[in-house]
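Every protein chain of the complex appears in place save one, which is left out.
Right after this comes chain A.
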């Protein structure tokens, strides 16, 4: 037990920044819903009208959750934030568990630890505890911020405790996933899939009114009915799921070898296919499954946005607030403005792919796999260019999926099939900005490898500008730092090629600078 305590302290210490970010982000997710709802509607009548429209819209229900008390601020907060809050805390628990268990084992560091005088299970116990502590901290932040905002206490507590429950449940899932898979990437993939399926099950369940939502941990959280007749017992389901998966994880752990999963690793070809045999071929091989899954995700996510159809105008009310939010769209037509902003949101989600893909060279270098490659006839420039090309091509594919998703979703609801081309075009109008974010990651990796992960701050920055730029009236130059601020917000306004090409040239220049810097630094 003493070893577990030591590990727990060490893990929490390592995770403190991660937890801090989630502590800032998650309560903000809830709190901003309250803030924006109270800003949008000027009268209760207007609010009632919008709430009715929202509750009737299947796409909204699928995206957020079962419609309950939508004409109250609390009801809106629970509805709009809970599913995403569950996902966010689930991802946090997953990262914390994964990085201290499978990731350590994969890199062989765990072997060193376990050979010390510690209980075999001490690291995994401590990892799960660390995830639980982190979830509790975030949960306290959620409850605290909602209480401070002035929402009813019971509902605020329910939303917070539910967050903790989701952290425990998905932390347990991650712990089990870490036992059955052999790489951290696969652990994250499997846990992420479970979270995704939970979200999908409750979406179908909520829309069809069937029982499928009861198969989903996110559904359980929402079944706690925050701000609309709270009930506590569904949290037991979350805890039980956490307990069962944890117990299963320990069982598997006792029965498997260090470094192994439960599935014997499959064998593969003894010869390489000719397509693999180049820097570019290797880069594509490493990333193709990620391109595929991101595309699937963006297709589905885009569809959900598009399927909101024309209803969005009813729901947005006609206050200054909603005009402000969609002012980023810049157009006169509210519907077009909405889709301009929705597209940009999808593009910023796609930035998740672009930046992680652009950071791939960084993780390859960290894993010590670059040395052997660059000791062959493969020049640094070719290796770098191959990686960059895959990131750019992958981003195009992922954007195409997002655009098709939103276009087809809209067309399926409205019957307006010309929207497919219009909305796909809108998505692509933001490509240049996306590529700047990727180029930033490349440049950081080339110039200051230790700071490469800071490229994520670029994505965060663009998000903040998109969400709050107009609202909080940031100085113009702060807004202008985001490359997206310069691009035409299609379809709200017409495509403008000059800024697009200028931003594209910026991305190219940053990538080239990265290449030059990379050619002149030590490779480790």
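The working rule: contacts are C-beta pairs under 8 Å (C-beta built on N, C-alpha and C of every residue); 3 or more make two chains touch, one makes a residue touch a chain; residues count from 1.
Just so it is clear, contacts and distances are computed from a predicted model.
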Note to self: Leaving aside the chains you can see, what is the UniProt protein name of the one that's missing? Options: "NAD(P)/FAD-dependent oxidoreductase", "ATP-grasp-modified RiPP", "Formylglycine-generating enzyme family protein" or "ABC transporter ATP-binding protein".
What the structure shows: "ABC transporter ATP-binding protein"
Next item on the list: Consider the whole complex, including the chain that is not shown, and state which of A:154, A:207, A:334 or A:374 touches that chain.
Entry: A:374
Next item on the list: Have a look at A:45, A:197 or A:272 and name the one touching the chain we're not showing.
Entry: A:272
Item checked: In chain A, positions touching the absent partner -> 106, 182-183, 185, 259, 265-272, 276-279, 282, 285-286, 367-369, 371-380, 382, 520-524
